[in-house]
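Single-structure report; data block below.
Every protein chain but one is kept in place in this view of the complex.
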Amino acid sequence: MKGFKRNGERLGPFLLENAVSMIMIAFMLFMVVRKPSFIRWENIANIINEFAVYGITACAMTTAIICAEFDLSASSVFAWSTVLCCMLCNRFGFAPAVVLTLLCGALFGALNGVLVALVRMPAFVATLGTMTAIKGLAYVVTDAQPINTTNETLKALGQFEVLGIGSAPMVFLAVLLVFAYFLKKTRFGRAIYATGGNYEVARLSGINVKFSKFIIFVLLGSCAALSGIMYTSRILAGWAPYGSDLSLYCVAATVIGGTSLAGGSGGVHRTVIGVLLMAIMFNALTMLGVDGSMQKFIRGLVLITVIMLDAFANKRQRS
Amino acid sequence: MLDMDIVKNITVTKLDAVSRGAFLRRRKEAFVADEYVKKLDIRTPSIHQVLSNLSGGNQQKVVLAKWLFSEADILILDEPTRGIDVGAKYEIYCLINRLTEQGKAVIMISSELPEVLGMSDRILVMHEGRIKGELTGIDKTAERVMQLAID
Partner (left out) sequence: MRKYINRDALLNLMLSNGILLVIVALILVTGAIEPNFLTWRNLVNVLRQNAVVGIVACGMTYCIIGGAYDLSVGSVVSMSGVIAILSINAGVNEFLAIAYALLAGLGVGIANGSLISLINGRSGEAFIVTYGMQVVVASIALFPSNGLFIAGRVSEGFFKTIGRGYWPIGLFLAIAVALEIILQRTRFGRKMCFIGSNMDAAKMSGIRVKPHRVSFYAISGVLASFAGVLLCSRVTSSNPTAGVGFEMDAIAAVVVGGTSTNGGRGSIIRTLIGAIVIGVMGNALNILDITAYHQQIVKGMLIIAAVAMDLWNKRIRARRMAHERV
């Protein structure tokens, strides 16, 4: 944007693009005034611990969205991973459980990848199918009952804390850095941006578009599994209904963060902002004593508003 | 609309003309499509052929047919012969000439200089959204066009 501070005219688009961030900041200031305990370290640590689990998958989802696809089955893979992790921990111990769960997540991701990249199925339908099937699998294997585990190593992972910040945020940070590096600095990352921007042009330019589309789903599956493992480490249980809102949460975080659904632009660093803002907002709502169904209402409204704003901002930029 | 057939693509601009009340009359549509296929010499095994299976030239003819059917008095054609083989190009030029003979006005937007010079009664040269000049009669030469364009 050239010289937007100079021209009063350019202020408009700037406002739109950053409207969400500004609203959030205003909201946060309001919260600090209203409930000072909001800004206490305990609460902040709480927020960070909470969003880190879902945030891991959000990084992968952002990558998928940059490549112009998304994945509905992340929720089911998450749930399945919590179940599998507990079952394997009870049977075989920590290390095999983690390795196998991650592998399983990657495999499910590969299945999605094959459907979307090779069979060229629309991602929506393919992941809808896999989501339904994997959710069913999770229910069938557990007979809809939660599975508990008492594995000491897993427990230690979950309880691990430094200054109130648990292991999940650290894993999240690591994953975030890996993705950031991967997307911005490697050939493969660049290929993903290109494929998302314009599939045909990327293909004709010699980029292996099929591989790009394939690998993002594998990444998503693995990250969903990783999220599941981190979740289980805190809850020490696995149950089929867990994580049912994961997929849409990740998509929302990505969009709030400013990555466009059209693909080809954005980055994980932006998604962190999205994740952060959503976590702060919901924490704030809970602190203000807003009840369950109202929170749901606000969540839906925010999602709609954000995507409308995002679309407007993009339109301005395009023209 | 590449995955729809010729009939549907032609009648879209004036669906009222092929319907009775709220309902479409398939036979009337087919009749209209037949008419235009003959008039414009669109090469296709059947009027129900899907558009994506036609060659570029024939696809363009279908688009032209669509707007002819709308019976508009002014037609705006944006790059009407881009990417089309020479034979089809010629046929489209003849069609455009026939239209103007019938009294219709045609605004043709094109970046092919020979095409512009050969077809137009008046040439408007534009640059960055502004009209740089108008050429008629003996002024219609390649040199004058380029002069105005680069000015």
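All chains are identified by letter, namely A and B, in their written order; residue positions are counted from 1 within each chain.
Note that in this section a residue touches a chain if its C-beta (ideal position, glycine included) is under 8 Å from a C-beta of that chain, and two chains touch if they have at least 3 such contacts.
Owing to the predicted nature of the structure, the values given are computational and were not obtained by experimental measurement.
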Options A:M28, A:L100 or A:A262, residue touching the unrepresented chain: A:A262
Candidate in contact with the missing chain, chosen from A:F27, A:Y139, A:F182 or A:F211: A:Y139
Residues from chain B at the interface with the omitted partner, ascending: 1-4, 8, 12-13, 15-16, 19, 22-24, 43-45, 50, 52-55, 58, 66, 70
Chain not shown, touching residues in chain A: 70, 115, 119-122, 124-126, 128-137, 139-140, 144, 248, 251-252, 255, 261-262, 292-294, 296-297, 299-304, 307-308, 311-312, 315
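Here is the rule we go by: only the chains that are shown with their structure count from here on.
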Approximate Å spacing (C-alpha centroids) for the pair chain A, chain B: 49
